[in-house]
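As you look at this complex, bear in mind that one protein chain is not there, while each of the others sits in place.
First chain written, first letter: the chains are A, B and C, and each begins at residue 1.
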Amino acid sequence: MSTVEERLLPSAEPVRLIDEHGAAHDHAQYQLPPAETLVDGYAQLVKGRRLNDQASALVRQGRLAVYPSSHGQEACQVAATMVLGDQDWLFPTYRDTVAIVSRGVDPIETLTLLRGDWHSGYDPYERKVAPQSTPLATQLLHAVGVAHAARLKGEDTVVMALVGDGGTSEGDFHEALNFAAVWHAPVVFFIQNNEYAISVPLAKQTAAPSLAHKGIGYGVPGERADGNDLAGLLAVLGAAVGRARAGEGPQLIEAHTYRVQAHTNADDASRYRDDAEVAPWLERDPIKRLDAYLTGAGLLDDDKRAAAASAADQTAEYLRVGLMEDVHPDPAELFQHLYSTPTPQLREQAAFLADELAREEA
Amino acid sequence: MSTVEERLLPSAEPVRLIDEHGAAHDHAQYQLPPAETLVDGYAQLVKGRRLNDQASALVRQGRLAVYPSSHGQEACQVAATMVLGDQDWLFPTYRDTVAIVSRGVDPIETLTLLRGDWHSGYDPYERKVAPQSTPLATQLLHAVGVAHAARLKGEDTVVMALVGDGGTSEGDFHEALNFAAVWHAPVVFFIQNNEYAISVPLAKQTAAPSLAHKGIGYGVPGERADGNDLAGLLAVLGAAVGRARAGEGPQLIEAHTYRVQAHTNADDASRYRDDAEVAPWLERDPIKRLDAYLTGAGLLDDDKRAAAASAADQTAEYLRVGLMEDVHPDPAELFQHLYSTPTPQLREQAAFLADELAREEA
Amino acid sequence: MTHVKLSMAQALNQALRDAMRADDTVLMFGEDVGALGGVFRVTDGLTAEFGEARCFDTPLAESGIVGTAIGMAMNGMRPVVEMQFDAFGYPAFEQVVSHVAKMRNRTRGRVSLPMVIRMPYAGGIGGVEHHCDSSESYYAHTPGLTVVAPATVADAYWLLRRAIEFPDPVVFMEPKKLYWAKDEIDLGVAEPGIGQAVVRREGADATLIAYGPTVPVALEAAEAAAAEGRQLQVVDLRSIVPFDDETVCAAVRRTGRAVVVAEASGFASVSSEIVARVTERCFHSLAAPIRRVTGFDIPYPPPHLERHQLPSVDRILDAVDDLQWEDS
Partner (left out) sequence: MTHVKLSMAQALNQALRDAMRADDTVLMFGEDVGALGGVFRVTDGLTAEFGEARCFDTPLAESGIVGTAIGMAMNGMRPVVEMQFDAFGYPAFEQVVSHVAKMRNRTRGRVSLPMVIRMPYAGGIGGVEHHCDSSESYYAHTPGLTVVAPATVADAYWLLRRAIEFPDPVVFMEPKKLYWAKDEIDLGVAEPGIGQAVVRREGADATLIAYGPTVPVALEAAEAAAAEGRQLQVVDLRSIVPFDDETVCAAVRRTGRAVVVAEASGFASVSSEIVARVTERCFHSLAAPIRRVTGFDIPYPPPHLERHQLPSVDRILDAVDDLQWEDS
């Protein structure tokens, strides 16, 4: 096999720099990120976990309509944003709340969609975070467009585009990879392979050797990483962002992780998998692992651990308080945002509703 | 790189058994087909060429609305059907008239679409040939469905699914490969890479090392062949059909050829490419090449050549005569075929038209 | 005993089960329809009873699902496929419009596609964006498709059985908010077939024309109107294509006044068609223009605002009041 293939095919095994027991391993190509980065990452993981679990609790309390948690996938969430600069863009899915908040978007605004007061609650331009996409894989094309426009404008922008293992089966995944490759667009396609698409396991999703092997069919280098190893993810994603920024075109990264909880609170995972399958993954928890490494390396002690926990508590508290407030979105808004200038038809319909509501109140 | 990759990635160079000068070459993996097969193939190439050129002439005479010719790609057309058994299915595109006719479908019925009297003129079940597909790559999914149903029924059916280089960019290409791989369906996806999608050259279509490299992303073995070498194509496609029949799942074959004429008669290729680019491909003509080999091997002489030409002439004559007849499709048919039982609305509309026509005639 | 009390989801499940028992070529596939039994449990237990070969999960790709179903239908199967929510049917739109709808016509009737595309649709369940679309108008506008929508538990069972037996492709719209509505039905007595509308309630003053999720609302409105002394007739279309002009026009002629009630946005929709065709046919029987109570021409609202989008009893009654009861 030629150099082209060596350049485009992923490593034989997912890149891992810290193993399940917290031990660091040397890697021929990738190096452990600096200590401060890992310590900072640890705090973000703890906060992400807290956010996930608090949001799930708020669903049970009826304060959110639904919450697709990334519990157990926080290393992917945090790494995806830590490797980006302010000038870069993030394209998240419905499961990527933690990534969005890590990027600096207000958590309450982020949860607007799942609370149900509006479709998307934050200003995408403020932190360069696209609205969360529910139609699977569609956002990948938008990401390519943003990246291509940035290049046309001469801007130094890399776009991080997130997708799940299930999402890779959609036609839009294919078209996005292909357009990005042909246009040489600075996009990092980041697949969080958590082994499930709702109830459908990876084996029913694809027969590929790995999802990272999909890159070569587009001329895009593919790489894979252990999705529960923040260090490995930072190294692999960081390098990919670096290559994209340097003009080497799109990159495809697969993180191998696992959805330890149900798809959402509305799902019942016991219908399609055994607890026995889940158990080993709980052992591979990304926080445990980083904690063990940092503790062993003398970089984390009880004080720092407590500080991270307390920062996370603050986020949780902010969520709880914020989401306890009842919101009353104004029905008039239903007609305001479709067009820069509402059509006569919408003005008529808005008046109809206003009139109806006025009569209701009377 | 592991065995998986060796199994799934294509050969370093397109497989070729007979070169441009008609010289046979040994190949580690593939063997020259038997002499009778090549002689028969030669006759089919000659007939295919004649069909292409006659159809183009009939467009100029206004007897066909349009004709996308496979002039120069006849080796692909003929090989695609020669490797199939009666129990197998063919899924052609608009450009694959020659393949359809090689499969035994009546040429006039085949040209119904392009003559404009109906959308599809032949019975797909008669020779197991699907209607020609215009919406690109959509037919690949139908092919997978037919193959999967055949397996469910325990039938020994392989499906040959044709697509162009441009068609590989569509989402349906991706979904078809993926479904076929996950279902282990006996489909041979056969890409005729003729370097153009109307005016768009391959370099703007993909950045992949080759189109055959797309297979590995689905766990499908990819192989490539010289698209103007009937011998190589028969070997490669034949082996792929054999593997699919043996239960080894879908196969992806890319034939590298060239569209020496314009996209259709309505196209003006001079707007987007130089004659200089075309010239060398005329030298690589599949018929010339096979002729040279067969002649050198003492398998083809002037008598046999004349016999092939005269069989081709008969087909051309059949076309000319058949297409000179004016057809008058019955307008009532417009309403008859949508549903097994026409809806009341269609009955009403059919009556309206019948009445209108009656009044016209009166 | 064929009397059973079922929710609409259960009735659909029973219909699938009975169809699969009756005919080996009936297959059910889509996203999460296997072990999980579908996100609405409509396919619950089918894989267990019929095996993976008859009811199975696919890769996550809707064009793939519909496209392969076409091939299976070409080759002797009767596939039933599920689009998890109707808005996730849009990726399959080309397959539906360019192939499902056209195959039979294109081949002069040689290739029929006996397949059903099941689509959970419409709102009223507090779903977030893309989970409450009403896309029936896209399909109804596409010649070659048959489009039905049950509004009762019995129809859920019988229309689905009929759709699966139907020789041609059927788009089967399942009103999500009625999935949990229960009713006692008699599986031994068939409901009317595809193409037939049904008068659900008699009434001489005005006609409400509804289908799918708005039928129960229309019935409620008729109940409320009756309390105020106005008798509303309620027609349940059941079948959008073919359209039952006869039943609908007869009903409207009887009352001379009509309101169409549909959840989808009104513009260029099934509700526009109903107004147009009934007016064309019954103009001189009409005392007032036919009114529409539909969703506004906006994307389906977020959960906290959805009630404003849904045709309500009050809105229907207001529309009825508007039917120029005084001389104008």
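We adopt the following convention: a residue touches a chain if its C-beta (ideal position, glycine included) is under 8 Å from a C-beta of that chain, and two chains touch if they have at least 3 such contacts.
These numbers come from a predicted model, not from an experiment.
A.B. asks: Could you tell me which of the visible chains the hidden chain touches?
C.D. replies: A, B, C
A.B. asks: Looking beyond the chains shown, say which of C:111, C:140 or C:232 touches the absent one.
C.D. replies: Once the missing chain is taken into account, the touching residue is C:140.
A.B. asks: Which residue from A:15, A:38, A:58 or A:150 sits in contact with the chain not drawn here?
C.D. replies: A:150
A.B. asks: Considering the complete complex, identify which of B:12, B:198 or B:321 is in touch with the unshown chain.
C.D. replies: Once the missing chain is taken into account, the touching residue is B:198.
A.B. asks: Which is it among C:75, C:247, C:265 or C:312 that touches the chain not included here?
C.D. replies: Final answer for the missing-chain contact: C:265.
A.B. asks: When the complex is taken as a whole, what residues of chain C touch the one chain not shown?
C.D. replies: Against the missing chain, chain C presents residues 63, 87, 90-91, 93-94, 97-98, 101-102, 105-106, 129-130, 137-138, 140-141, 143-144, 241, 243, 264-273, 275-277, 279-280, 283-284, 286, 288-292, 296-299, 328.
A.B. asks: Please identify, in ascending order, the residues of chain A that touch the omitted chain?
C.D. replies: Its contact residues with the unshown chain are 118-120, 123-125, 130-131, 135, 138, 140-150, 152-153, 171-172, 174-176, 178-179, 182, 333, 336-340, 343-345.
A.B. asks: Since one chain isn't shown, list which residues of chain B touch it in the complete complex.
C.D. replies: 65-66, 113-119, 134-136, 166-167, 169-172, 197-200, 204-206, 266-268, 271-272, 327-329, 331, 333-335, 338, 343, 345-346, 349, 353, 356
Going forward, only the chains that are shown with their structure count from here on.
A.B. asks: Averaged over CA atoms, how far is the centre of chain A from the centre of chain C? Could you give it in whole Å?
C.D. replies: 36
A.B. asks: Nearest whole angstrom, what separates the Cα centre of chain A from the Cα centre of chain B?
C.D. replies: 43
A.B. asks: Determine the centre-to-centre distance between chain B and chain C, using the mean Cα coordinates as centres, and give it in whole Å.
C.D. replies: Going by mean C-alpha positions, chain B sits 40 Å from chain C.
A.B. asks: Which chain B residues touch at least two other chains?
C.D. replies: Residues 171-172, 174-175, 178, 182 of chain B touch two or more partner chains.
A.B. asks: Which chain C residues reach two or more other chains?
C.D. replies: 58-59, 61, 63-64, 91 - these are the residues of chain C that touch more than one other chain.
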